[in-house]
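Structure provided below as structure tokens; questions to follow.
Note that this is a trimmed complex: some chains were dropped, and none of the rest were shifted.
Chain lettering (A, B, C and D) follows the sequence in which the chains are written, and residue indices restart at 1 in each chain.
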Amino acid sequence: MALDLPPGPLSAQNQAYFDTCLEKLGFVPNVLVAYAHDDAKLSAFAAFYNDLMLAPSGLSKLEREMIAVAVSSVNRCYYCLSAHGAAVRRLSEDPVLGELMAMNFRAGDLSRRHRAMLDFAVKLTETPHLIAEADRAVLREAGFGEREIWDVAAVAAFFNMSNRMASAVDMRPNPEYHREAR
Amino acid sequence: MALDLPPGPLSAQNQAYFDTCLEKLGFVPNVLVAYAHDDAKLSAFAAFYNDLMLAPSGLSKLEREMIAVAVSSVNRCYYCLSAHGAAVRRLSEDPVLGELMAMNFRAGDLSRRHRAMLDFAVKLTETPHLIAEADRAVLREAGFGEREIWDVAAVAAFFNMSNRMASAVDMRPNPEYHREAR
Amino acid sequence: MALDLPPGPLSAQNQAYFDTCLEKLGFVPNVLVAYAHDDAKLSAFAAFYNDLMLAPSGLSKLEREMIAVAVSSVNRCYYCLSAHGAAVRRLSEDPVLGELMAMNFRAGDLSRRHRAMLDFAVKLTETPHLIAEADRAVLREAGFGEREIWDVAAVAAFFNMSNRMASAVDMRPNPEYHREAR
Amino acid sequence: MALDLPPGPLSAQNQAYFDTCLEKLGFVPNVLVAYAHDDAKLSAFAAFYNDLMLAPSGLSKLEREMIAVAVSSVNRCYYCLSAHGAAVRRLSEDPVLGELMAMNFRAGDLSRRHRAMLDFAVKLTETPHLIAEADRAVLREAGFGEREIWDVAAVAAFFNMSNRMASAVDMRPNPEYHREAR
């Protein structure tokens, strides 16, 4: 990244996390490397992220990644579009879906559920002050429960943070992402 | 909040956290009440937040709150402007500073350090894809070190998440904030 | 203000106006001090303003102040948010209402009348070229008569002038406003 | 206009004003007809307007009209572009200058003075919250004195009001404007 903040000593837990990444992915995602200058911040970030994206939810992991990419497209975040675009391709086994999310999700033929989910995520990204009960109503009508609406919002909100963190410190995606699941 | 997600059972740690809030503030901030529908999410949020805003940093707690309010002003977040506006007033013992941050920080006579800090935070909020090395250079010239730049970015990025979470679920500020430190 | 235009000699009428301000408010609002470099301009401004905000109207004085603050929030005008935010707090005897107008009026539970009134004022502020018959129809359906629609428009339009005048010459709010009616 | 607010009885002074318009212009400008539903408002508007546009100033009448048109172009105000575009053509005896102001003043070869004047007026129109000392400094460097800066600001601010009033009530320009000084 563009800041001179080299990774510091890691706790055993975070070292194990990095080792697992290396083993499973072949690399440690650069976002984790960026946070590693401060072990406490890395822990807090990883805990928050893993609950958000991996814990049980009425949203599938793929749906959470679709939101991640659609939000990152609004914010034009190179890091997140690369990393989470790869995740959409991998989880969906549909390489074109990843492209669609990154380029313009409106240009494809999404289900009503997915269209409502992404419309909400993008409005929350672009004009959060205009989100109103009518927007939540559209999600309910598309079948989302209360907790699922929370989760749509939470994923969209998180990537508004993460996109900005990546831009602020110029995180660059690991090159492996570009080749994955094409 | 606008979602029907009542607080669930809390872990001992989170119950203690709520008790401390009640004791110290006289109320539990509604953002914590909102997350309390899921104890794990509350824990992850609180840990992340407390590291960000309270851990040792080259930024004072007041500076972190100033960033919070300036970002929330761009996003027009009623909850965060109320809660963190109160924090700026309290920590600075300068009620006018809280108003200035919420209304338009450019209209006051800030130090070069604070102006640079808030300009970066607001650019990161409005056009994250345009943040470039030149923007980090302005912070460095204003005396910010590498870790402090990280912290400016991290606080600004976080409130871009938190503002959106508040808008998404219609969090309302505890009324106590409006009266605090006037 | 940021221009070197000190107050000039005042006509008897304007001097009396200033004396009344001092007596009733304890200070002369800085906007009037700013115009006082030219007695004729001060007279024209005061006459226009007093007709707009104080003359009989189907809009209450509070409603006119609510429009003033909502428009000033769009334009991020520190002077007008401070001065007219205080007026909303004082006239409504509801300190929270002043905050809501300044931060994001959509985040509260306004009456249909007030929501329609502020939606019109804000659209007129942000995209005047898009105002159409349908926008006036919403006001009529919310119970506004023809003259009241004129008055909503006139107040919103005026603060689009006044906000810009304040920003152009860097008017600063009298400190008394910040403490008023909290 | 789109509101059902027919002209009411006029004071002798305002009737004389309308008679003068008819005599000199051949018509009463529709903006005055629109305000004539309330004689007091008409008086306040006319007094404010005439001081602004006709009183002695370091800005020529043409320069004030140029600002009026450039601001009205940003706000896409059909009434003001028509009426004040005609005024620019007439006062300058340069029909092309009126077109240039209405379409995009940057596309012509203006003097440094006029370019600075219009850049300030347009920035004040588009992003008033970003106007800063540096913007006033550009005007000073282009030869504008303190009072002239006030006048540039005052004209630009006024048309931000007037444009919105015209849009709000759907004022239509008198057809004579379109033919004038071509």
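As a working rule, a contact is a pair of C-beta atoms (placed from the backbone, for glycine too) under 8 Å apart; a residue touches a chain by one contact, two chains touch by 3 or more.
Quantities reported herein were computed from a predicted structural model and do not represent experimental measurements.
K.L.:
Which copy number describes the whole complex, given 4 displayed chains of the same sequence?
P.N.:
My count of identical chains over the entire file-defined complex is 6.
The rule is short, and it goes like this: only the chains that are shown with their structure count from here on.
K.L.:
In how few steps can one go from chain A to chain D if every step must land on a touching chain?
P.N.:
2
K.L.:
If chain A and chain C share one sequence, what is the angle of the rotation that overlays their CA atoms, in steps of 5 degrees?
P.N.:
120
K.L.:
Measuring centre to centre, with centres taken as mean CA positions, what chain is farthest from chain D?
P.N.:
Between chain D and the rest, the longest centre separation is with A.
K.L.:
Provide the C-alpha centroid distance between chain B and chain D, rounded to the nearest whole angstrom.
P.N.:
Taking the mean C-alpha position of each chain, the two centres sit 43 Å apart.
K.L.:
Compute the distance, rounded to whole Å, between the mean C-alpha positions of chain B and chain C.
P.N.:
Taking the average C-alpha coordinate of chain B and of chain C, the gap between them is 29 Å.
K.L.:
Taking the mean of the C-alpha atoms as each chain's centre, how many Å separate chain C from chain D?
P.N.:
22
K.L.:
Chain A: which residues touch two or more other chains?
P.N.:
129
K.L.:
What pattern do the touching chains form: line, ring, star, complete or other?
P.N.:
It is other, because the touches fit no line, ring, star or complete pattern.
K.L.:
If you go through all the chains, which pairs of them touch?
P.N.:
A-B, A-C, B-C, B-D, C-D
K.L.:
Residue numbers of chain C touching chain A in their complex, please.
P.N.:
104, 106-107
K.L.:
Considering the complex alone, what residue numbers of chain C touch chain B?
P.N.:
Going through chain C, the ones touching chain B are 73, 76-79, 81-82, 95-96, 99-100, 102-104, 107-108, 167, 170, 172, 175, 178-179, 182.
K.L.:
Taking the complex as given, what residues does chain A use to touch chain C?
P.N.:
The contact residues of chain A facing chain C are 129-130, 132.
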